[in-house]
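Only one protein chain is missing; all other protein chains are in place.
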Amino acid sequence: MASPRLRSRRKKRRKDNPVSETAGLPPGEMVHVGEKRTAPVHISLFSYNEQELVEAEELSPEDLERYRNPKHLAWINVDGVHDTEFVRSLGNRFALHPLVLEDIVNTQERPKYENYGDFLYFVLNMGDISDKGELGMEQVSIVLGNDYILSFQEDPDDIFNPIRKRLRKEGSRVRKASPDFLAYLLLDAVVDRYFLILEHLGEQIDDLEEELMEHPEKSTLKKIYDLKRDLSKVRRSVWPMREIVGAMQRDTSDLMKEEHDVFLKDFYDHILRVIDTVEAYRDTMGGMIDLYLSNSSIKMNEIMQVLTVISTIFIPLTFITGFYGMNFDFMPEVHSRWSYPAVIGIMALIVIAQLIYFKRKRWL
Amino acid sequence: MASPRLRSRRKKRRKDNPVSETAGLPPGEMVHVGEKRTAPVHISLFSYNEQELVEAEELSPEDLERYRNPKHLAWINVDGVHDTEFVRSLGNRFALHPLVLEDIVNTQERPKYENYGDFLYFVLNMGDISDKGELGMEQVSIVLGNDYILSFQEDPDDIFNPIRKRLRKEGSRVRKASPDFLAYLLLDAVVDRYFLILEHLGEQIDDLEEELMEHPEKSTLKKIYDLKRDLSKVRRSVWPMREIVGAMQRDTSDLMKEEHDVFLKDFYDHILRVIDTVEAYRDTMGGMIDLYLSNSSIKMNEIMQVLTVISTIFIPLTFITGFYGMNFDFMPEVHSRWSYPAVIGIMALIVIAQLIYFKRKRWL
Amino acid sequence: MASPRLRSRRKKRRKDNPVSETAGLPPGEMVHVGEKRTAPVHISLFSYNEQELVEAEELSPEDLERYRNPKHLAWINVDGVHDTEFVRSLGNRFALHPLVLEDIVNTQERPKYENYGDFLYFVLNMGDISDKGELGMEQVSIVLGNDYILSFQEDPDDIFNPIRKRLRKEGSRVRKASPDFLAYLLLDAVVDRYFLILEHLGEQIDDLEEELMEHPEKSTLKKIYDLKRDLSKVRRSVWPMREIVGAMQRDTSDLMKEEHDVFLKDFYDHILRVIDTVEAYRDTMGGMIDLYLSNSSIKMNEIMQVLTVISTIFIPLTFITGFYGMNFDFMPEVHSRWSYPAVIGIMALIVIAQLIYFKRKRWL
Amino acid sequence: MASPRLRSRRKKRRKDNPVSETAGLPPGEMVHVGEKRTAPVHISLFSYNEQELVEAEELSPEDLERYRNPKHLAWINVDGVHDTEFVRSLGNRFALHPLVLEDIVNTQERPKYENYGDFLYFVLNMGDISDKGELGMEQVSIVLGNDYILSFQEDPDDIFNPIRKRLRKEGSRVRKASPDFLAYLLLDAVVDRYFLILEHLGEQIDDLEEELMEHPEKSTLKKIYDLKRDLSKVRRSVWPMREIVGAMQRDTSDLMKEEHDVFLKDFYDHILRVIDTVEAYRDTMGGMIDLYLSNSSIKMNEIMQVLTVISTIFIPLTFITGFYGMNFDFMPEVHSRWSYPAVIGIMALIVIAQLIYFKRKRWL
Partner (left out) sequence: MASPRLRSRRKKRRKDNPVSETAGLPPGEMVHVGEKRTAPVHISLFSYNEQELVEAEELSPEDLERYRNPKHLAWINVDGVHDTEFVRSLGNRFALHPLVLEDIVNTQERPKYENYGDFLYFVLNMGDISDKGELGMEQVSIVLGNDYILSFQEDPDDIFNPIRKRLRKEGSRVRKASPDFLAYLLLDAVVDRYFLILEHLGEQIDDLEEELMEHPEKSTLKKIYDLKRDLSKVRRSVWPMREIVGAMQRDTSDLMKEEHDVFLKDFYDHILRVIDTVEAYRDTMGGMIDLYLSNSSIKMNEIMQVLTVISTIFIPLTFITGFYGMNFDFMPEVHSRWSYPAVIGIMALIVIAQLIYFKRKRWL
C-alpha cells in the first residue's frame, strides 16, 4: 500500500503533468486544469500616467469599465484563474483570442511568447518554495496591449509588490515609460524569483554534501534523487524562456520599444545566469552520486578485507585444532611431550606468514 | 524455448519494425505491411457546407461518386488500409500519387508531411493503450485537398467522434471554415491522444516508484525496462511531428490559410508539451534505475556487514574452543582449575574489543 | 596465442579499416584496397530506349564500343573492381576524373555524392549477411551520365535483378524515363537491402532478449557486444547517406530531373526509416546490457543472502558446540544432567531469534 | 555538524553562486554582490599619446578631471568594485548606462560583450590560484570608449603589469595604436592567466594519476572530485568567451579597427586552446575515475579469490576433523590402526583436487 507521503507525491505529479484533461476538446475551449481552488478570484487595477495614479482592488470585470481611462495605462492583475467565466469575461473586454484564454486557464502550458498583433502574450512558470520546503510551480500569464497590461497568477502572491511600490512613486521611470517597460519589470520579477529558489536548492546541496562526507546514510541517496528532480523541474521551466527572448528579438512588434532593448538583454542575461547555475548544480549532483556510490563500494571493500583477513588467518588454525581433536586410537603425536608446543609454534608461523602476505598485498 | 509472452513480444516487434517486407519492390508498389487484418474496411463520408450536411457510412469507392457535391466539402474517413485494392480505387478517384498510396497502406511509415501541389499529405502515428495495458501504434494518414479531406486509420476508432459531433452542429466554426481547419482538428485529435497515453504511463511510473521505495522486487527492474521501451516508442513517434510543423511553416501552400496559423502554433505547442513530458519521464526513469541499483548495492553492503560482524566475532572464539579441544596428552593448562574461567574471560575480552572496533567503523 | 576466430576477425578488421594502404600515394593513383580477389571481372550491359533493348554479358571494355548506340541509354554493371586496369580502361572511355577512378577501386570510401558537371558520382556501402550470418560491407559506386549509368560492385550479386526484370518489360516507366530514374532504382535497391539486414539483426536481438530473460549465460554478454558492433557498422554506413540526399537536394544538376524529386524524397524516407530502426535497436541493446548487469548483481545479492543466512545461523551454534568440546578438567556444567538439554534449548532460541531478524530484514 | 572545512566551502559557494541578493531589485540598481571587502579602492591612470605619458595613482573620481587630456588616450584601472558610490561617480563621468554600472559592481555576471554605441562593454572572469592552492574567480570589467579605457578588478592584482611596462616604452605599438589595441592586450592578459591555472591543474592531475597508479587511497577519489569541480569552474568561465568573440565578429563597431582583426583571431585562438585543454583534462579525469573504480573492483575480486580458495580448501578438511572428533561410543574406524593415515591421505587428495580445480579456473 502506498504511504501517505507517496500518495501526496502522486497527487502532486498529477498536478505537474496533467496531460489528459483537455484531450479531445476543441482548440479554444477554456478548461481550468490544475488543483481545484475554491478561493475567490482577486483582481486589482493600477490605472496611471505620469501625473496620476488610481488604485483599485477586489474588482469585478464589470467594475473595470468605470476605471478605464483613455489617458491612462492600466495594469490589471488577476490572482486565481480557476474561475473560467471570470477570465472569459475579462478577456472579451480586451478582445483576447480564444486560444489565449484557453492557455491562461490551462495552467499546464509551456513558457512561450506569442505575438497576436494587437497584443503580445507571455506564459511563464514561476517557482515557489512552500512552507514545507517543497518546490511548486505556478503559471503566470502576461498580456501586453497598447495601453494595458494584464497579469494572471494562480495564487495571490507578493512577488509584484516592489513593482507596485515603484508605480506609486511619482516620477519613477515606470510611470513615464510605455507599458512594455512595466512588462519587463514583471518578467524580470518572475525570473528573479528563481534566484531565491536556486539559493534554497544550493543550501540543500551544501547540506547534502556535508552529510555525504561526514555520515552518509541510506536516505542520502534518496535526498539527492529528490533534489535532482527539483533541479529538473526548474530546468524545464527556465530553458524555454531562452526561446522566448529569441522570439522577442526576432519579432518586430511596435509594442516593444527599441529604447528598452537593453532591458531585454538584461532579462536574457538573468535567464542565462539561472540556467548556468542550474547546470552547475546538476553537474555537482552528478558528481555527488558518483562519490556516494564509490564511497559505498570502497566501504564494501574495507569490510571484505577485514572478513578475509580474519577468516584466512583463523581457518587454517581451526583446522589444526580440529585435527588434533580427532579421537583416533592410533595418533602417535598426541602422546609426545613436544607435540603441543610444536603445534603452537606452527600456528604462530602460519599467522606470521599470513600477516606478511597481507601486508605486502596492502590489505592491512 | 521461448515463453509464450516472449513469442508474442517477438511478433509485436516484427509488427513494429517490419523492415523487410517492401525491400526490392519498385517505388510506388502498394503492399500492406503490418498485422494481417481480415475485418472489412469501413468508409464514412461527411459532405457539408455551412448550411447542409450529408452523412453516409459503409460506402464503397463507387458510392462516393453519388455523394460528391461540388458545393460541399467532403471528409472521407477510412478504417482499415489492408485492402489495397480499395485504397487504390479510392486514391485514383482523388488523383493521389502512387507513392502516397504506397505510404498509406505501408503502415510502417515515419510521421511526415509532404506537399504534392494539389494536396497535402500527412502521416502520423497514433498511440493506443490496449485492454491489456499494452501500448500499440497505429498509422493515421490524412490527405488535405482543395475541397476534400481523406483520413485513413488502421482500425475503427472513436478518436474523431468529438469532431463529428461538432460537424453536425450547424453554425460551428468547422462548418464555416476551409478544409484545413478540419485538418487541424484531426491532427490535434491525434496529438491529444498522447496526453491520455502519457497519463497512463505516468500512473505506471508512480506505481513503480512506490514499489521501488516500499518493496523493490527483482521484477521491478524488468518493469522499468518495459516502461522505458514504451516511452521510447512514444518518443520516436512524437519527435518527427516537430519536423512536420517546421515543414508546414516553411511551406507556403494555398491549402493552408494564413488565418489558421494560430492553430498551427497551438498544434505545435501541444507537440512540445508531449515531448517535454516524455523527456521528463525518461529523466525520472533514469533516476529510478540508478536508485534501484544503488539500493541494491546498499542492501548488499548491509548483508556483508552482518556476515562480517558475526564471522569475525565468532571465528577467533571458535578457534580457542578448538584449541582446548585438542587431545594432546601434555597440555598443562587443561588441568588447572582457573583455565576454564580464564578462557571465558579472554573470549569476553575479544568480543568487547571487536564490538568497539565495529562501532568505531560504523559497521553496527 | 590468438584463436583462429580472433585471427579471422583481425583480418576482417584490416579489411574494414584498411587505413594505410594508399597513404603517401599521389591523389588520383588507382590502388585496389580490400581483400584480394582473383575472380574474373564480370561486365554486363543494358542498352535501351522505350522501344528497343539490347542485353550483353561478359564484355570487355573494348566490346562496349560496338554496343554503344547514340539513341540508347546504356547501363553498364561491373562486378569486381580489383582489376584496376579494367576499371581505368572503362573509366577513360567515359572520361571519368582520375579521382573517381581512384575512389571506385579503393573500396574503403565513405558514402558520398559528387557532382563532376558531366556526370554525378555516388559511393554507397551495401551490407550483406554471409552464409555464416556475418555482416559484411561492400562498396557500390554509381556514375550517372547524360546517356549512361555505370555501376560497380565488389562481388557478383543479385541485388539489381528486380531492376533488370523491369527493364526488360517494354512500356515500364524505367524504359521511358531519363537515366536518373534508373539511378534512383539502383540507390533504392541498395538502401532496401538494409531492411533485410535489420530484420536479421532484429531477430538476433529477439533471440538474445529471450536468452537474457530465460537463461542468461556468460556468452550472452559477448553476443550483445558483437551485435552492437554490427549495428555500429550499419550505422556508420547509413548516416552518411543522409548527407548524400542533402547534397543532392542543394545541388542543381540537369542530370537529376525535377519530375523525379518525389523519388528522392522517397529514397530519403527509406534512409530515415533505416536510421530510426538502427537507433531504436541501439537503444534496446543499451537497455539489455543494463538489464544483464543488473540481473547479474541481483543474483550476486541473492547468493550473498543465502551464504549470510546459513553462516550467521550456524557460526554461533558451532561456537557453542566447540565450547563444550573443550577438554578442561574443571568444567562444572558438563557434569550436570540438565546442561545438555539446556544447551539445545539455547541453540534453538538463537536460531529462532535469527530467523525473526532475517525475516524483518527481508533476507528470507 | 559541519566541519570547519565544509563551512568554508559553503561560504565559498555562496560567493560563487550568490543568486538571490539582487532578486526583486529594479534593473539598473547598483548592489555589490560578493565577499564584502573593506580594502580601499585603488584607482590608477595612464594618460598617453605617442609622445607623452602621464601616470597617476590613488586618484579619486574628482581627480580624474584634472588628468583628462583631450589629446591623450586614458586608461583608468580600478581595483575594487565594492564601493558602489565610487563606481557610480566614475561611471557618470563617462556616461555609462545604469545597467553597465549594475553589472560592474554585481561581480556574479556571466562573461559577455555588449555594444552600447558610444562604448563597448566586456565582462570576463579571471581565474586565480590562491596561496592555499584554491581556485578563485574574479570579475574583470572593461569599458572601451572612443578615447578611454576603463578596467575594473575586484582585487589589486599584477596581471596588467607587463602591459604597463609596454605603455611606458616610448615607440611601442600600444602607444601608437587606437585604444582597442590596448583593450586586446587587456583581454589577452586575462585569457593568458588561464594557461597558468591549467598548468597548475595539469600538475595536480599528474600527481593524482601517479597516486592512482602507485598507491590509491580513499581520499584519491575525493581529490579527483574536487579537481573536476575546479575544471568545471574554469570551463564555465571560458566557454562564454567564445560567444564574446562571435558577437565581436558579427558586430561592426567603429571602436574596433579592422586592422586589429588579426589580434581578435589570435585572442580567439587562445580561448580555443584553453577550451581544448580543459576538455582534454576532463576526458583524462573521466578515465581516471573509471580506472579507480575498476581497480577497486579488481582488488575486491582478488580479495574474494583468496578468501574463497582458503575457505573452500579448509572447510571440508575441518568437517572431516570434526567428524572424527565426535564422541559416539560405536565408531569402528577410530579404533583401526590405518584410519589415521587414511584420513590424512584423503585430506591430501581433497587439497590436491581443489588446487587443480582452482588452477584451471585461474583463481590461483
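Residue numbering begins at 1 within each chain, and the chains themselves are lettered A, B, C and D in the order written.
We take it that a contact is a pair of C-beta atoms (placed from the backbone, for glycine too) under 8 Å apart; a residue touches a chain by one contact, two chains touch by 3 or more.
If you're wondering where the values come from, they're calculated on a predicted model, not measured in any experiment.
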Report task. Kindly state which of the options D:Asn49, D:Asn92, D:Asn301 or D:Ser336 is in contact with the chain not pictured. Result -> D:Asn301
Report summary line: Answer key for C:Asn69, C:Gln204, C:Ser253 or C:Ser311 versus the chain not shown reads C:Ser311
Report summary line: Per the whole complex, from C:Lys71, C:His335 or C:Arg360 the residue touching the absent chain is C:His335
Query - Missing-chain contacts mapped onto subunit C - result: 2-3, 6, 9-10, 13-14, 17-20, 22-27, 97, 99, 108-110, 112, 114, 116, 215, 218, 221-222, 225, 228-229, 232, 236, 289, 292-293, 296-297, 299-300, 302-304, 306-307, 310-311, 314-315, 317-318, 321-322, 324-327, 331, 333-337, 339-340, 343
Report summary line: In the full complex, subunit D touches the hidden chain through residues 162, 166, 184-185, 188-189, 192-196, 198-199, 202, 206, 209-210, 213-214, 262-263, 265-266, 269, 272-274, 276-277, 280, 283-284, 287, 290-291, 294-295, 297-298, 300-301, 304-305, 307-308, 311-312, 315-316, 318-319, 322-323, 325-331, 361-363
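To be clear about the criterion, only the chains that are shown with their structure count from here on.
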Report task. Using the touch definition up top, find the fewest steps from subunit A to subunit C. Result -> 2
Query raised in the report: At the interface of subunit B with subunit C, does the proportion of residue numbers present on both copies reach over half, so same, or stay under half, so different?
Result: different
Query raised in the report: Once the Cα atoms of subunit B and subunit D are superposed, what angle does the rotation have, between 0 and 180 degrees and to the nearest 5?
Result: 145
Query raised in the report: How big is the gap, in whole Å, between where the Cα atoms of subunit A centre and where those of subunit D centre?
Result: 26
Requested in this report: Round to the nearest whole Å and give the separation of the Cα centres of subunit A and subunit B.
Outcome: 26
Report summary line: Residue numbers in subunit D touching two or more further chains are 325
Report task. Counting only chain pairs that touch, give me the topology of the graph as line, ring, star, complete or other. Result -> line
